[in-house]
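Below you will find the structure I want to go over with you.
Excluded from the complex is one protein chain; the other protein chains are retained at their positions.
Read from first to last, the chains carry the letters A and B; within each, the first residue is number 1.
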Amino acid sequence: MYDAPHTTERDVTQTEIKIAAKNVQVYYGDTHAIKDVDVQIEDKTVTAFIGPSGCGKSTFLRTLNRMNDTIDICRVEGDIRIDGEDIYDKRVDPVQLRAKVGMVFQKPNPFPKSIYDNVAYGPRIHGLAKNKTDLDEIVERALKRGAIWNEVKDRLHAPGTGLSGGQQQRLCIARAVATEPEVLLMDEPCSALDPIATSQVEELIDELRKDYSVVIVTHSMQQAARVSQKTAFFHLGNLVEYGETGKIFTNPEDPRTESYITGRIG
Amino acid sequence: MPAYWLFLIVLAIAAVGFVLGRMRALQSAKGDSRALHSLKGYYGWNVALKVLIPALLVLVVWQLAYPLYTNATVAGLIPEASVNDGSSADLVLAEVRRTANGLEAAVASGQIADTQARDTLADPVAMTDSLRSAGQIVTSELTTPILNAAQHYRAMGETGALIRTVVVLLVAFGGLFWGLSDSYKDFRARNTVEQTVKYLLIAAASIAILTTLGIVLSLIGNTIRFFNLYPASEFFGSLTWQPSFGGGSELGIWPLLWGTLYISFVALLVAVPIGLFAAVYLSEYASPKLRAFAKPALEVLAGIPTIVYGLFALLTIGPLLISVFGPDGAGWMTGTRSVMTAGIAMGIMLIPFVSSLSDDIINAVPQAMRDGSYGLGATKSETVKQVVLPAALPGIVGAVLLAASRAIGETMIVVLGAGAAARLSLNPLEAMTTVTTRIVSQLTGDADFASPEALVAFALGMTLFVLTLGLNVFALYIVRTYREQYD
């Protein structure tokens, strides 16, 4: 089940496990931030992590592409496999891992470069384009996938910072998509956006599900309900419940989940 | 009465005024301090400030204005004829002042009788001799007009001191009575004192403006005097710098500017890569331990006075370069002083300047920018080179410009390390000279301040001031617009 992710004989209806995490512990110095989390994230699915703030959902998300490596005091234990490969193995180069597992952040963070250069950044550093035309194509494809092509195609060389918040976030998604990852991690991608921009990004997430395994951390239960197929509820560093989104929201097993979705804790 | 005695007396009057003012106010409230409008101390301060401020103001203005007045009067006494060829009224006036001071000192030490010093009919030759034997400096033979002018100058100084004492004391006592007459219980002493203090604060803040004004006026005034004696077209047009105190100097600024810029360039060549890479490493890679050690170590370099770097250039770097490039080595270098000698020392001095400025600027780049890049799978160096540095570029350019302005204005390192030969050469192992070294040598030499050879220093100073100020304003503008981008 874990092997041969590149086999052509794939049945999309049958969900494959993309990421499998077992007994994951995360420590920040002396703080035990993530306790014993087991989760299996499926391919071509939107998985939502929900929970009150400080519950560890973002921290866990960041362990999936080793963004926590940049924080000195952070320590990860346990076993996280992508396509059966342990991402905390010594042989793994986090740079290659992150090319495979892209990330979109809470606040849109376009580089102070042109729109084109923002999107071309990933393909350039990973050497994905053979030549200029190739790169142009990659950029165009990524921008189209980011559902922002029509808005920016006439000003590809204008600075990315000049776009509106929602456009910036979609640009960042296009930027992440351009490196052709297999998993997209999104850390509260809509929390800095207005409702209209939010709905645009949510639509986009739904689109992306066709090609990627998407993991989204969100504050808003409505958003989780709208975009995700699977939902994981985190509380105080524990994964309390994980299952079909519909089931979590209508018929949770754990009383803590119920309290949260009915608004009693949060 | 010397000025400092007068100053102490005014202080004493103010202190007495403080006590009296407080007492009077308390008396008017029949000893009940609650009946006073303000706390009783304020009544004291009210009187003290009314004594101090006007009296000291008068004293300072007098100290500044009276010498001008005496100079003008005495200058009027000197007949045209006694200004020799090759000399100027300024030179003669300086001679007069020197003589007057000599007379004063000789009388004070008892070597010349006061009456003799005042004798307007005294034989100038005899007077020269007696001044000389009293150990006073007399540059040439005195003439009767100069001696008389000196005597007049001295007399004016004496009357001036007397008038000054009287006027200052009058003003101080006036202030005392004014303050005391205010000291009754309903007087709003606190408000008055606070208002006065506020004006004092404004005055203190205005000293910055006055300083700039002083710099600009002293530079402009003397630069104009210089250009009256020496054509500006030569100064800015000539490629030779050859001052000779006998006259006929060639004072072209270009060799000096070239030396200045060349040495600054070498310094930046040392400081910018090292400073920038050190800043990048410290902010992006270094472990907290290394940072805690390396950052202060680099900052120590910034706290070392420039004279130390000058000595280091002259006595350590110079000989080192000579041993490599000198007659025993490659044979390209003849003396320890050279563009490289000064440039390297200056570069070392600028390392912490560049690194700490760059460090601030690099840290101002938001972490989200780095995260975005790491999230795409970029390595740290790719993130630094392609995201952080481009984002920080304007700030770094500003920092480099600030460093350049420092280098251009630096004096001690080049005075000791760069040499005195003004030449337009490309060889960095040759001695060259700079604007700042020439300012020092022209103003500490034997030239009289009225000669173009000395006055040129002011024109050089003006050039330096304009150059560094321009660089700074530009750099600060860049840095500030850059900072606003992320605020």
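By our rule, contacts are C-beta pairs under 8 Å (C-beta built on N, C-alpha and C of every residue); 3 or more make two chains touch, one makes a residue touch a chain.
The rule we apply is simple: contacts and distances are computed from a predicted model.
S.K.: What is the missing chain called in its UniProt entry, if the choices are "Cytochrome bc1 complex Rieske iron-sulfur subunit", "Lipoprotein", "Phosphate transport system permease protein PstA" or "Methionine ABC transporter ATP-binding protein"?
M.R.: The correct option from "Cytochrome bc1 complex Rieske iron-sulfur subunit", "Lipoprotein", "Phosphate transport system permease protein PstA" or "Methionine ABC transporter ATP-binding protein" is "Phosphate transport system permease protein PstA", the UniProt name of the unshown chain.
S.K.: Out of B:Leu282, B:Ala418 or B:Ala431, which residue would touch the omitted chain in the full complex?
M.R.: Candidates B:Leu282, B:Ala418 or B:Ala431; residue touching the omitted chain: B:Leu282.
S.K.: Of the residues B:Ala108, B:Val125 or B:Ala297, I need the one that contacts the missing chain.
M.R.: Of the listed residues, the one touching the omitted chain is B:Ala297.
S.K.: Who touches the missing chain here, B:Gln27, B:Gln63 or B:Ser133?
M.R.: B:Gln63
S.K.: Please identify, in ascending order, the residues of subunit B that touch the omitted chain?
M.R.: Residues in contact with the chain left out: 4, 63-64, 67-68, 190, 194, 197-198, 200-209, 211-212, 214-215, 218-219, 221-222, 273-278, 280-282, 284-286, 290, 294, 297-298, 300-301, 303-312, 314-316, 348, 351-352, 355, 379-382, 384-385, 402, 405-406, 408-412, 415-416, 436, 439-440, 443-444, 449, 457-458, 461, 464-465, 468-469, 472-473, 476.
S.K.: On subunit A, what residues meet the omitted chain?
M.R.: Residues of subunit A in contact with the hidden chain: 5-6, 8, 10-13, 82, 85, 87, 89, 91-93, 95-97, 99-100, 125-127, 141, 180, 182, 210-211.
Assume only the chains that are shown with their structure count from here on.
S.K.: Once you find the CA centre of subunit A and the CA centre of subunit B, what distance in Å lies between them?
M.R.: 61
S.K.: In the complex of these two chains, what residues of subunit A are touching subunit B?
M.R.: 65, 67, 70, 72, 95-100, 102-105, 107, 109-113, 121-122, 125-126, 172, 175-176, 179, 185
S.K.: How about subunit B: which of its residues touch subunit A in the complex?
M.R.: Interface residues on the subunit B side: 287-288, 366, 368-379, 382, 386-387, 390-391, 485.
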